[in-house]
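Of the protein chains in this complex, one is absent; all others appear in place.
And then subunit A:
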Amino acid sequence: MSAEQSYYVPEQSKWPIIATVGMGVMMYGLASVMVTNTQEGQAGFGDWLVFLVGVALTIYMLFGWFGSVVRESRSGLYDAQMDRTFRMGMGWFIFSEVMFFAAFFGALFYARVFIVPWLGGEGDKGSSAMLWDGFEATWPLLQNPDPEAYPGPKEVIGPWGLPLLNTILLVTSSVTITVAHHALKAGNRAKLKIWMAATIVLALVFLIFQAEEYAHAYGDLGLTLSSGIYGSTFFMLTGFHGAHVILGTIILTVMLIRILKGHFEPEKHFGFEAASWYWHFVDVVWLGLFVFVYII
């Protein structure tokens, strides 16, 4: 069991404590911004400053911490066992992300299957219809129970325009990153670079389309975060997905830079694989969104 005997236990590190301070300051600042916005209408410079200091610290930490992990990996400190640890870490992290999305999908299903029909007077629990006389249960919910508090959207985004295009883009990007991975394993660096770059371009186009869709929803359709439960679930699900696409794109870009610098070997490239797992996960979440948010 020679693999176990060389298990790498890092020495003391300053990064975790910097990460803690960064995250604490960032979260505190963000909460201050939100509280002042909600209570007084406009967050001051001070609140934003605290938040930005936290962000800066976090970015500094990310460069430093990942930087030292990359250096350790490239200097051969990690053996096969360490590699398994990283794989488990990434796998379970993605599982935790799946559960995060599950909470929002659960809210969507509950709203559609139970809340809205009950509010409309259906079944055993239909007595809640008495709260808002004349409310009709429909989905997408264009007319909210109390339209004064929550003015409903005029229309919602149909699935067969931009969303279909976005589906094609993301599925294609999952294919291109797999092609890149095969190129990496075959030692074909030129092909690897091209297909990685293609993946990133597809991701960016997705993001641009998504931004356009949001602008259309807010500007033309009156579909907003505050247009009732449809807008709430729509924007939280697609918004968190979009945030993950942005993060995924950043990760892919870092991977491309590392590829250009000559990192990764055909048989040892966990960083790349982790990025590709993450990308597939983002893709699968989108398929769920496309079916349950846009189509059905």
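Quick notes on this one:
Methods note: a contact is a pair of C-beta atoms (placed from the backbone, for glycine too) under 8 Å apart; a residue touches a chain by one contact, two chains touch by 3 or more; residues count from 1.
Please note the rule applied: contacts and distances are computed from a predicted model.
For the chain of the complex excluded from view, the name given in UniProt is "Cytochrome c oxidase subunit 1" [choices: "2-oxoisovalerate dehydrogenase subunit beta", "ABC-type polar-amino-acid transporter", "Electron transfer flavoprotein subunit alpha/FixB family protein" or "Cytochrome c oxidase subunit 1"]. When the full complex is taken into account, the listed residue touching the unshown chain is A:Phe93, out of A:Phe93, A:Tyr218 or A:Phe292. Of the candidate positions A:Pro16, A:Gly161 or A:Gly187, contact with the unshown chain belongs to A:Pro16.
The set of subunit A residues touching the chain not shown comprises 1, 4-5, 7, 9-17, 19-21, 23-24, 27-28, 30-31, 34-35, 37-39, 65, 81, 84-85, 88-89, 92-93, 95-100, 102-104, 106-107, 110-111, 114-116, 119, 123-125, 128, 131-132, 141, 144-146, 149-150, 224-226, 228-233, 235-236.
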